[in-house]
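Note sheet for the following structure.
In this view, the complex is presented without one of its protein chains, the others remaining in place.
Moving on to chain A:
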Amino acid sequence: MNSEQPEGPGKPQPPSDRGTPVGRRVLLGTIGLGALGVVTAPALQRALEGFLGAAAGKDPTGLTGLLPNGGGFRYYSVASSVPHKNATNYRLTVDGLVDRPKTYTLDDLRALPQTRLVKDVQCVTGWRVPGTPFEGVRLSRLLDAAGVRSTAGAVRFTCFDGTYTESLTLDQARRADVLVALRMQDKNIGHDHGGPVRLYVAPMYFYKSAKWLSGITVTEDVKPGYWEDRGYDVDAWVGHSNGRDDDPTN
């Protein structure tokens, strides 16, 4: 058995001179710094956001975008792969408790009056993109065109990634700052950002703004959506939900 012992026969070699326990101090110091970081995070974060936001504007490599709080959007998808849709094969259906169910093509949506909003985007995980223009058709216009029945109380959204769902109460859905968005940052919305058509719910955390929107179903009651089944708030007002106190996005 002695041959299995790492340090030759006999007992483990005691540290030759006892020495100072610097290792323990470094370990405890690291933990202390971590705790201090959590306590001072709000101030540090504000300072860094300002600095990195300015640096990102002058950074041709785009590497600052990879730093925490480096600004810009991040790609989140809950599905393993998402089909690409374009003007020829994209369809948006409006159905459920409505008098006139309807299917829109991309050109149909583009032909309707467009509304442009410029507000901040706030993600529930902390990142924020200031002053982002969104352009599209007011959801209330599509609901009015379909003729919502009096028994209805909510709207459910489905997506062509086949997985994601979202929902709003009818009152929330009728707000003037809720769009079926076709353009973001004054460009047609690309696939990675949820194009060609995504929802845009300006006053709420960005997970409410479902990407790759393909279905609008009017229902009686709110059904929690994908992330809401996993613990996020259904009424996701920025600054008043999910245990966060971010500034409003207007």
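Following the convention adopted for this analysis, a residue touches a chain if its C-beta (ideal position, glycine included) is under 8 Å from a C-beta of that chain, and two chains touch if they have at least 3 such contacts; residues count from 1.
Just so it is clear, contacts and distances are computed from a predicted model.
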item	value
Hidden subunit of the complex - UniProt protein name among "(Fe-S)-binding protein", "thiazole synthase", "Peptidase U62" or "Cytochrome b/b6 domain-containing protein"	"Cytochrome b/b6 domain-containing protein"
Hidden partner chain, residues of chain A it touches	4-8, 12-31, 33-35, 37-39, 41-42, 44-45, 65-69, 74-82, 125-126, 192, 230-231, 242-245
